[in-house]
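Structure record follows, encoded as structure tokens.
What you see is the complex with one protein chain gone and the rest in place.
Right after this comes subunit A.
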Amino acid sequence: MSTTSMHGGGIAIVGASETTEIGSLPGISTLDLHAQAARNALADAGLTVQDVDGIATAGPFAHEVSHHLGITPRWLDGTMVGGCSFMLHVRHAAAAIAAGAADVVLVTHGESGRSRVGVGGRGPNPASPQGQFEAVYGANTPYSTFTVPALRFLHERGLEREALAQVVVAQRAWAIDNPRASRRTPTTVEAVLDQPPIAWPFSKDMCCVVTDGGGALVLMSSERAADLPSADRAVYLLGSGESAEAPMVSQMADPGSFRAFRLASAEALATAGITHADVDHLMAYDAFAHLPLYMLEDLGFVGRGESRDFIAEGNTGKGGVLPMNTNGGGLSYTHTGMYGMFAIQEAVRQLRGEAVVQVPGIRTSFVQGVGMFFAAAGSLVLGNRRP
């Protein structure tokens, strides 16, 4: 019987890969983006589909992906909370492996977000609360819905929309040297502010790129991982948390702070047994430029109202105390529609020392996801050593 804990390093990510290419991929369907990422991640781990007995995914059903790949699962997780689903999948997979309900779990993401190959229809069910009470007002795209609370956040802190532009500039600096990133041109606060508005106060570069791509992860017990050829590249789950609030942006209790960020991140730090000072790399899911501001404050890395200055003073950039979104983030690197998988991939690369723009000396990475606009959150604490 298993005596492994889901946290504290008992569970390892032993395989991690994105699709071979990301960006504009009109020749691959959503389902086969899952498959390509999965096969890449298994190869990265030195495993095959025959080794996999657990599958977790969001978008397609879990059984669609397992059958497509030729996996016979004894554990499935189809938790779908938008772009942070994969943080929850990692957390659930760790619990399942620790409980003996699965041995080798594959977590997959693929989405033809740009080319829309093999994708279903858009928009909410018109009889759902979102359909009746938000979509009727034209709040029917991410950029016209997820963005709505941002002015209140800024107003309560005495900030201007310039704070959003600071986020864009900080993250672009990470993307400039990354050939896989979609937006690599250096920019300035003034240039970002001067762009035509998409949904004021948001200009184009304050909104994420829209791409095709995927990614996958392979998890197993750290005890078993030690026998793999890739053992020295294992990344360990130290802690995790998840939460959800309202499925409608208009119903979040406080538009200037997201309860699920506060709860999920606190549980992740507590289960890892660490404090903010122990974290030396942060992935903060940035579908839009206000999200890193919310996250820095709601996760407790800075005090209320301090997020803009923290970024503007260079603390999240190269050589800063908390390198953040080191792939360029959703704003500059890639965003298929569910970015969480890419945030985890970058944390794994940094912890392995294999990132395109590598930060030296990283031991502990905090990955914060958000999903279905301000509906759900998932947090992971990952490390490259077992405590």
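As a convention for this text, a contact is a pair of C-beta atoms (placed from the backbone, for glycine too) under 8 Å apart; a residue touches a chain by one contact, two chains touch by 3 or more; residues count from 1.
The rule is simple: contacts and distances are computed from a predicted model.
Asks: Out of "Aspartyl/glutamyl-tRNA(Asn/Gln) amidotransferase subunit B", "Cbb3-type cytochrome c oxidase subunit I", "ABC transporter permease" or "DNA-binding protein", which one is the UniProt protein name for the chain not included here?
Replies: "DNA-binding protein"
Asks: Based on the whole complex, identify which of A:4, A:30 or A:147 touches the chain you can't see.
Replies: If we include the chain that is not displayed, A:147 is the one touching it.
Asks: Which of A:174, A:202 or A:366 touches the chain that is not shown?
Replies: Counting the whole complex, the residue in contact with the absent chain is A:202.
Asks: May I ask which residue of A:138, A:186 or A:353 touches the chain that does not appear here?
Replies: A:138
Asks: Please output the residues of subunit A touching the missing chain, sorted low to high.
Replies: The missing chain touches subunit A at positions 126-127, 129, 131-141, 143-145, 147-153, 155, 196-202, 248-251, 255.
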